[in-house]
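Questions regarding the structure given below will be posed in turn.
Removed: one protein chain of the complex. Kept in place: all other protein chains.
Should a chain be cited, it is by its letter among A, B, C, D, E, F and G, assigned in written order, with residues numbered from 1 in that chain.
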Amino acid sequence: MDQLIIAGEKFESRLLLGTGGVPSLEVLEKAIAGSGTQIVTVALRRVEASTSGPLIEVLERCNVRLLPNTAGCMTAREAVLTAKLAREAFETSWVKLEVIGDEQTLLPDPVELLDAAEQLVADGFTVLPYTNDDPITARRLADVGCAAVMPLGSPIGSGLGIRNPHNIALIRESVTVPVVLDAGIGTASDAALAMELGCDAVLLATAVTRARDPELMSAAMRDAVSAGRLAYRAGRIPRRWHARASTQLAGLPEL
Amino acid sequence: MDQLIIAGEKFESRLLLGTGGVPSLEVLEKAIAGSGTQIVTVALRRVEASTSGPLIEVLERCNVRLLPNTAGCMTAREAVLTAKLAREAFETSWVKLEVIGDEQTLLPDPVELLDAAEQLVADGFTVLPYTNDDPITARRLADVGCAAVMPLGSPIGSGLGIRNPHNIALIRESVTVPVVLDAGIGTASDAALAMELGCDAVLLATAVTRARDPELMSAAMRDAVSAGRLAYRAGRIPRRWHARASTQLAGLPEL
Amino acid sequence: MDQLIIAGEKFESRLLLGTGGVPSLEVLEKAIAGSGTQIVTVALRRVEASTSGPLIEVLERCNVRLLPNTAGCMTAREAVLTAKLAREAFETSWVKLEVIGDEQTLLPDPVELLDAAEQLVADGFTVLPYTNDDPITARRLADVGCAAVMPLGSPIGSGLGIRNPHNIALIRESVTVPVVLDAGIGTASDAALAMELGCDAVLLATAVTRARDPELMSAAMRDAVSAGRLAYRAGRIPRRWHARASTQLAGLPEL
Amino acid sequence: MDQLIIAGEKFESRLLLGTGGVPSLEVLEKAIAGSGTQIVTVALRRVEASTSGPLIEVLERCNVRLLPNTAGCMTAREAVLTAKLAREAFETSWVKLEVIGDEQTLLPDPVELLDAAEQLVADGFTVLPYTNDDPITARRLADVGCAAVMPLGSPIGSGLGIRNPHNIALIRESVTVPVVLDAGIGTASDAALAMELGCDAVLLATAVTRARDPELMSAAMRDAVSAGRLAYRAGRIPRRWHARASTQLAGLPEL
Amino acid sequence: MKINVNGSGADVAEGWSVGDLVRARTGEQRRVAVARNGEVVPRGEWEGTPLAEGDLVEVLTPVAGG
Amino acid sequence: MKINVNGSGADVAEGWSVGDLVRARTGEQRRVAVARNGEVVPRGEWEGTPLAEGDLVEVLTPVAGG
Amino acid sequence: MKINVNGSGADVAEGWSVGDLVRARTGEQRRVAVARNGEVVPRGEWEGTPLAEGDLVEVLTPVAGG
Partner (left out) sequence: MKINVNGSGADVAEGWSVGDLVRARTGEQRRVAVARNGEVVPRGEWEGTPLAEGDLVEVLTPVAGG
């Protein structure tokens, strides 16, 4: 079987789903089912701000692994403390580590991110860092012991797809841990491309939760990730400048 | 149900498979099964040149509609006669009309193609023309009564994907008959993109038959066409220059 | 000297300028001077509709060759008659042949275009046809005796640049007459790219005439065409997947 | 006048030329003249390894500002010491700061780079850091007092052009110091695009020094940078999905 | 005598030539071209070409164009 | 009697029909199509269509195709 | 006793523990996490952790997130 393995844990699905932006919990439940995902991200906020009702009940019904994030943190200190609070709340040492450098682009801050990753690995966390598409930063994150690296395709929620496929391919070359394409996916072909570039999985939220029909899009993403993975394993044909006949010329009649 | 309808006939699968380039009939049978296709292209050659053994038995076992092509023809006259011979041989009035203008690029000749299409429609054929990605030529082919138009993504067998998505989208705007992306597909994301652009189906051969593992790639293409179609129906998110948070900022703790 | 030669006539400038869309004749005169062009397109309209005042005086002052177009024609018959009227009015047998197939995309109609080109060549015209980016149609236009072929980069006035560089390169391979990239140029890098692909010249109007500062943009296009041509002749470096040091490693100190 | 200003110093040319890879000093002198550059990079190596003969005499004849680099350094410590040695040798406090994270991609290491930049700024250097295309890292480099930021288009010597124009545009938005596109330029249109994205200058070496004809390519790059800058200032036309006629329809005759 | 000029009906005197019509329509006559009933009327034949009832005439002049 | 079959000269007996030729050329006759002098010969007319000196005949059979 | 809870001032009874505060703030206590003066207070220590004048407390609960 072709399974995704992160920190020794096996998954059939190579699609991780973010829950942000869902219009309702009903839609979320359908999207989780439609996507076939086994890993779903969640966050922590002040009790007064919680509007999502019995989110946890829904997620428990879906029987998925919860992956808390540190969204909104801008320093290593905040991110580390948020990760520890999430460990308390969700009883998991897995964390999607986000340390943002800018509120307009929500791009990660490499220095703070590396610092936080190092601290959390030392504290026994299974760290999945959201990073930019720089191969050097990705390799350093792997070097400090992250369980995977999660480079972006483009800014969170932008739907701009994979802006620099070359870098994603270079990241795939430069680390041995799983590479999860995180952020920027806009539609199915973006997710397929990520897998064709050698990514082990794709994490997306907005592309599904804010689509006109989230349930339909969740199925699209399930198939796209499967398609891209199968194509990667099948070995695509080389690109050719000119054409190559797909019907033999031999035996062509003279009419 | 979301069916493909060509000339009043309904199909569950939106993937048409060309058989050229298959290493063996065993592989072909597996690829047809893996792809889920219901329409398969075939050709006619002199009896001495036939190497493919009991091709017809295999195709009949697969229970697919045969779509004869006119590959290799360079004039309307040759193509029309070839279509008539194919109608005799395969007992079908459906034809994938190819009239090539150049042996190096195998690009269609618009003038000869339109001439042949007009003659064959008048003779009662169901004409599916392989055309370039020019919206005007596509509209003219529809105007003369073709049952679908099949614009290329890039040259046959090149694996260069869809070189001009803008033209494919313009073709989708300009005709009401089904649009089938034919030729140039290299890998799964190309097929998904075709469907996202509004194509009703994808026709490919080389991408599967010459892949390192044709059976695996046939499944990749099945999922890619499904993914692209679902995404098209689901309505993708708009592209944004900057980011949009997928986790609410409201209730962010001060840590 | 690296001159552009069309129908035996030599030009120092490889930029042809369309005059449509200019805010005023003063701006036009500055743009012509700034661009360094030696060939300028013009059109014919009913006397009542002429708003451009002493256009001809201005163009005569600029001492440029006039290239009348057949803009707005949708049939070979209209285009041929318009070309003959232009020959009367402008006393030149040169014509930019346009036969449009669709008013929304203004894309050329290959069948009508080839018909008109053949008639005009037979009548002694020097025919410069505006065509799509199909290599087969381009070759056919050259075969009927056109003095150049002028494939589009993208629809007229769209500013979408060169949508299919591969086709432009294939056209360059397939004809011996000059190739002039016509239509779709949005900014300087588009014009440079056209020349790098092997085009002999670039024809543009909107990119300059509707720019925020037409005079400045005309100089940008002059330099862009020069840059692209020089780069084409200089022979660019190959693309490499990985890096290649531009500073020697030999003699690197141990610090 | 539209001058480039770095650290208060004014330059007419917006092209910085690297000298690595030149076949001979004769060619270098011609390329410097052809490019019109006023800033040229140099390096330091052990005396035994110096093969370039009277390099300094040539550069002094060309009357250009020397910009020493720290190529080959992989730690902040090495880079800082190299910068200080260069200050001794070249009697300039300007430095092109390079701290590489990987010998195959030669991509910068953001952490070491920021560390070195901070130390050198504190020591009074005018620091021009070669960085990746991450907007956050670029902003941090500006924040620590760098005189400019020099993001890459793609890996050094790869000729892959600007892989992520979106990031370059985001960097332009996020810093006020000059942005110099450094590394990856393959041909003229790449340099023009860099300027159209809002870069203040372009630094390139391999594209000229390893071109088939370096002198010709140096002139191409001079014109390309000028073209891109003029286009940026002129304000390009918007992109449109459909066409916009460049010849008026009003007054079209009925023929 | 009723003819059609540039898409609108016009009433011209018997015996008018194409040349008379052009003069009536435009002061500047250089760079002008005329089509009559779908055929070009060369400048040299303007005076010698009488207009006839129902003629479709186009009198054209240069404009800026792409 | 000399004819041309699938691009090469062939010598066939007087009075042979298209059907005789097809049988001689291929065992499997389903899915076969025949052109004679640039015209299709429908399966139903094979037996009734005699070959003539100099005929250009194409006997075609299915192959895999793009 | 004045403390700060989730960014706003709050007045709580002397001797209240973190556990008392959590109960006062949210019915559902599963999946809740508490930080006090920049440190996590593990669930097991809620009851045994008294609040003190000026404490900065964050009481957090799950929400959907990207």
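In the analysis below, a contact is a pair of C-beta atoms (placed from the backbone, for glycine too) under 8 Å apart; a residue touches a chain by one contact, two chains touch by 3 or more.
The model shown is predicted, which means the values in this text are computed figures rather than measured ones.
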### Query
Given the contact definition stated above, which residue among D:V22, D:V180 or D:M195 touches the chain not shown here?
D:V22
### Summary
Out of D:A43, D:C73 or D:I171, only one touches the absent chain, namely D:A43
### Task
Could you tell which one of D:A89, D:A122 or D:L249 touches the chain left off the display?
D:A89
### Task
Could you please point out the chain C residues that touch the chain left off the display?
245-248, 251, 253-255
### Task
Since one chain isn't shown, list which residues of chain D touch it in the complete complex.
18-22, 28, 41-52, 55-56, 68-69, 71, 81, 84-86, 88-90, 156-157, 205-206
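Rule of thumb we're sticking to: only the chains that are shown with their structure count from here on.
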### Query
What is the set of chains touching both chain C and chain E?
D
### Query
Hey, which chain ends up farthest from chain D, C-alpha centres compared?
F
### Task
Averaging each chain's C-alpha atoms to get its centre, pick out the one most distant from chain A.
E
### Message
Validating interface symmetry: for the copies chain C and chain D, is the fraction of residue numbers used by both over half? Same or different.
### Response
same
### chain D-chain E separation of Cα centroids, rounded to whole Å
62
### Task
State, to the nearest whole Å, the distance from the C-alpha centre of chain C to the C-alpha centre of chain G.
71
### Message
Using mean CA coordinates as chain centres, what's the gap between chain A and chain D in Å?
### Response
34
### Query
Which parts of chain E, given as residue numbers and ranges, touch two or more other chains?
6-7, 35, 38, 58, 60, 63-66
### Summary
Residue ranges of chain C touching at least 2 other chains are 18, 20-21, 43-46, 48-50, 69, 71, 81, 85, 105, 107, 156-157, 160, 166, 205-206, 241
